[in-house]
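Heads up, one of the protein chains got dropped from this complex, but the rest are sitting where they should.
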Amino acid sequence: MKFVVNGRQHTSVAGPLTTLLYVLREELGLVGAKAGCQHGSCGSCTVLIDGEPRRSCLTVVATLDGAEITTVEALGDPSHLSDVQVAFNEHYAAQCGFCTPGMLLAATALISRKGRPVEREEVVEALGGHYCRCTGYVRILDAVVAASRGERLGTMAPTALEIRGVEP
Amino acid sequence: MLASRLAAPEPEVVVARSEAEAIAVFGDGAGITVIGGGTIVTPLLTHGAIWPERVLMLQAAGLDDISGRDPLEVGGAVTLAALAEVAPEPLAAAARIPDYEIRGQATVGGNVTVGGDLQPALIVLGARVRSAGAGGERLEPIEDFIAAPWGRLVLSFEVPRPLAGAFVQQRRRHSHTHPVITVAVALRGDGVHVAVGGLAEHAPAVACPSVERALSGGAPPREAAASVVEDVRPEDDPLASAWYRSRVLPVLVARALEQLEEAR
Amino acid sequence: MAVHRGRGIAAIEYPTGMNQGGDPSQAWIKIKPDGHVDVFSGTVDLGQGSKTVHTQIAADMIGVPHEWVTMNNADTDSSPVSFGTFASRGTFIDGNAIAVAAYRARQRLLELASRMLEVDPEDLEIAEGDVSVRGAPARKVGVAEVAATASWTYGEMIVGSGAWMFPHVEPDKVTGECEPNAAISCAACVAEVEVDDETGEVVVTRLIQVYDVGRAINPVLVDGQIQGGAIMGLGLALLEESYPYYPDIAHRGPEFGAYAAPAMADLPELKNVVLEDPDPVGPFGAKAIGEMANNGQSPALIAAIHDAVGVWVTELPAKPERVLRAIDERREPRREGRRVVFDEHLSVATVSPPERRPEGGWSFPLVDVQL
Partner (left out) sequence: MKAVGASLPRYDGVAHVTAASRFVDDFSLPGMLWAKALRSPVASARILRLDTARSATMPGVHAVITHSDVPNNVVGHQEVWGIAPDEPLLAEHEVRYVGQLIAVVAAETEAQALAAVQAIEVEFEERPAFFDMRKAWDSDQPHVTPDGNVYFYYPDQPQRQIRKGDVAAAFAEADVIVEGVYRPGAVEQAPAEPASALSVAEPNGRVTIHSTSQALYYSMDITARHLRMPIGQLKFVGGTVGGGFGGKIDTLTEPVTAVIALKARRPVKWRWTREEEMLCSSTRAAWHVEIADAVTRDGWILGRRTLTLHDAGAYMRTSAYACSKHTFHLAGAYSIPACAFNTFVVMTNHVPTAAMRGFGVTSASFAVETHMTRVAEVLGMDPWELRLKNANRVGDTSPSRVVYGNPSTVTTLLVAAEAAGVKLPPKQRAMTNAMREGALLPAHLVEQQRKPETHLLAWRDGRPALEGGS
């Protein structure tokens, strides 16, 4: 089976029912997509297939003939981060970082699909199936909205947290 | 190492290129596993819950067409996302099946076969299912099909357009949890139709003749909805108990009927 | 349909570290010839941000820019003992161990700088990567230069090591006396809900949370713990259950489709406030935040549900069917003289009355109120 991964042709030797997640991680060494549940119910394995976010754990090789696949590894590197990566970093949207790759790709697809700044409700609608146990989702929402506006603060985003000193 | 991912003999995988090929490969359904969108079967393969001998893949079988208006003709491998774009209420509820990524991949055929959220909507719309399998092709009412879906290959649905429709669902807000209860109602030429799903894990949806009778007898929605308990036999599952389902169903049916009132 | 609004409150407290002490953490620090600082600690970063917090502590303790500090916690051959990243001890106990190690590295830096500047170490200070003479800031030498001189001229390696723990205390068998000496953090939570009295569904509309963390070493990371803890607390209060028919083991949910962990759609409005009332023992005054962040929501939410629809749901989670059952049953407490007895149907006394137990055998000493 032949398909394109991050711009490069790949010929998979895996069996037709092998999941794309497996091919990415074990055959190509692209370990950004994570095996969080392998039931399609956490989103940590989400990648882009022909520009659309899809669970790589639910997608078998036999359906990928000629497909173009984008993984987190192609979004940007540390010196050239994408808008979404910048926003996730500046907004502290990653805590443990395990769900982050799937969130980044789903957010990238949402923003490109809408082609305009998105509302929080739209983020919930698009990313609501992605599971995160650490953040309470607050900063993920912040980051996606900021990225959709093309914001690059160049500094860490301020927190809404109110801090009060107490006189000893 | 990679080539032999499956320890059992590699299943024979056929990617059907036409409806006819899919029907031929499916045969009487014995020993064959069908992958439409893959959202249901792939985890079963991954976790060793099934070890199929033969697998039929539908992505290139031409079963993803939507055509017509009344009735709407919906191919068995149409995705939930595509269906949501064109379907009338209550079938437009496909848009509320989570999440975006799953809707883009999961198919109507798969959803209906495993007791998914679309069953009640298709029942109240009087949809018919065209399927293949032992005894050849047949066209049958959705209720007959979902009573025994196994061994059948879903080819398409015929969905008559209602005068009005509404849909009420109770689900936990986690995007992936299965719905606790799904209620669909539709006004057709012959009156109001009511069906409920989510009575238990993978349990088929059922029509609610008691409610329909009460409505046609002139009962107000709340009163008619109360008789829904005569039409259902809910069970316990991880999401809700039989008690809760019975207790809350009249409320949800009433709410759906009230929405229908507003929609007409 | 009627949706009722309600509000509830809770005040909680939480200790830092293992409550009986005896849980050491160790750290060691080396300073490279360019003045950069390598911190070695056995702490695991689970996402809470210990790598970040610990570099901040080391940077300020030594007096170098935090960008100069690397964090090394990758394996047990290079990193010393950390009892573990649990018990809300990462910032406090591992942080103190790192502060001790950093202090000692700093002392050695000062001693070497004193030889270079010919000034008593007590008269030197370090800030922003420079060692300077107190009161005469122009007389200074860079930490990098001191470190280079140590390596290339004195043939010395600048290191500091440290360990920290609360000593172990065994509770008294009878009285339970046990002073673990752990810093106590306090917090208050206000929860606001909407309850559908026909379905029992509860929507959390707002959580207001106030935590005294002593000192927020990295405020955004503290906020991250509070945000994540809020949703986890919401989950355990209203949504999640490993055993839907507890104590029966039937119908356990094997994946997220059948186990309702909170999702993005569950997120209420959050208002978080942090108070900084420094702890005398914690690093730079810090107390714990990690665990207590999910303790206040459940009692506040249950009180809010009561405020909204007048019923008590004291078995968690307060899933729709428990709320609806409570509304249907409208149980009143038994009132007998001075006693007001709630939830009698749940008590051990009801479920396991004395006649079920062997004569002369053990029993649970019930809440046996002598009147």
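Just so it is clear, A, B and C label the chains in written order, and each chain counts residues from 1 on its own.
Keep in mind that, in the parts below, contacts are C-beta pairs under 8 Å (C-beta built on N, C-alpha and C of every residue); 3 or more make two chains touch, one makes a residue touch a chain.
Computed from a predicted structure; not experimentally measured.
Asks: Which shown chains does the chain we cannot see touch?
Replies: The undisplayed chain, in the complete complex, is in contact with A, B, C.
Asks: Considering the whole complex, which of C:Leu110, C:Val190 or C:Leu324 touches the chain not shown?
Replies: With C:Leu110, C:Val190 or C:Leu324 as choices, the missing chain is touched by C:Val190.
Asks: Which listed residue (C:Ile29, C:Leu109, C:Leu124 or C:Leu275) would be found touching the missing chain in the intact complex?
Replies: The single option touching the absent chain is C:Leu275.
Asks: Tell me which stretches of chain A touch the chain missing from the display.
Replies: 25-26, 29, 31-32, 34-39, 41-42, 44, 72-73, 75-78, 81, 85-86, 88-89, 92, 94-101, 104, 131-134, 156, 158-159, 162, 164, 166
Asks: Using the document's contact rule, name the residues of chain B that touch the chain not shown here.
Replies: 1, 4-8, 47-48, 51
Keep in mind that, in the parts below, only the chains that are shown with their structure count from here on.
Asks: Chain B to chain C: how many Å between their CA centres?
Replies: 46
Asks: I need the residues of chain C touching at least two other chains; which ones are they?
Replies: Counting only residues that touch two or more other chains, chain C contributes 256-257, 261-265.
Asks: Mark out which residues of chain A touch at least two other chains, giving numbers and ranges.
Replies: Residues 39, 41, 128-130 of chain A each touch two or more of the other chains.
Asks: For chain C, which residues are in contact with chain B within the complex?
Replies: Checking each residue of chain C against chain B gives 1, 198-201, 239, 244-245, 250-253, 256-266, 320-321, 324-325, 328.
Asks: Quick one: in the complex, what on chain A touches chain B?
Replies: Those in contact with chain B are residues 13-19, 22, 26-27, 38-41, 43, 46, 52-55, 57-60, 62-63, 106, 125-126, 128-130.
Asks: Within the complex, which stretch of chain C touches chain A?
Replies: Residues 46-49, 212, 216, 219-224, 226-232, 255-257, 261-265, 267, 270-278 of chain C touch chain A in their complex.
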